[in-house]
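Only one protein chain is missing from this complex, and each of the others stays in its spot.
Moving on, here comes chain A:
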Amino acid sequence: MKWDWNAVSDFMPMFWHGLLVTLEALALGAVLAFVLGLVWAMMQRSEHAAVRWPVMAVTEFVRNTPLLVQLFFLFYVLPEWGLTLSALTTGVIGLGLHYSTYTAEVYRAGIDGVPVGQWEAATALSLPRARTWFAVILPQAIRRVVPALGNYVVAMLKDTPMIFVIGVLEMLGEARQYSAQTFHTVEPITIVGIAFIVISYPASLLLRVLERRLVR
């Protein structure tokens, strides 16, 4: 095995492009996971079983099937039904949907952690339901679970290479493409590996700081 610095500099433009795509998929996927997860968590608290049960079924199903299978399904099966999305869009939806079922559990724990007295005070003041959720309950619930949500962003980062299988040229995709063209494998894959550590380790440290400050 030989390390070729020329291959490194040769690969860098593709790497930067891949990094950008990875971060884009991560950012959009995380936003989707945060929003959808919150929707699931709130629907699971509905008074109506007709709302609770379908949400429960869908989230259990998505959480208990592999992300890889979901990505293939979204990319290859949905077009059969007339819904064709770009690879990146499909990747973002796949990541966001999959992780929303985890963030939903995180939100649920946060919501359960808000003392029942807070709900009772909101009732005693006749606050409208939406106001109770968004002004009283969620600000308290989310504060506690920010670190846990952050952990899922780091986990999601490490799952972004999966969207390579549906043709998104994120970091790993670019590395594979480069090695297919040049037969240099060690350098691009190593760079990608280092990039993941460089992003995720500081993120974990940041989360630990957040945890100390927010969860009291």
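Everything below uses one rule, namely that a contact is a pair of C-beta atoms (placed from the backbone, for glycine too) under 8 Å apart; a residue touches a chain by one contact, two chains touch by 3 or more; residues count from 1.
Everything that follows uses one rule, which is that contacts and distances are computed from a predicted model.
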Considering the UniProt annotation of the chain absent from this complex, which name among "Cytochrome c oxidase subunit 3 family protein", "Na(+)/H(+) antiporter subunit B", "Spore germination protein" or "Ectoine/hydroxyectoine ABC transporter ATP-binding protein EhuA" applies? "Ectoine/hydroxyectoine ABC transporter ATP-binding protein EhuA"
Using the touch definition from the top, which of A:Leu83, A:Leu125, A:Ala155 or A:Leu205 touches the missing chain? A:Leu125
For the full complex, which residue in A:Pro66, A:Pro79, A:Gly113 or A:Pro139 touches the chain that was left out? A:Pro139
In the complete complex, which positions of chain A touch the hidden chain? 115, 117-118, 120-121, 123-128, 131, 135-136, 139-140, 143
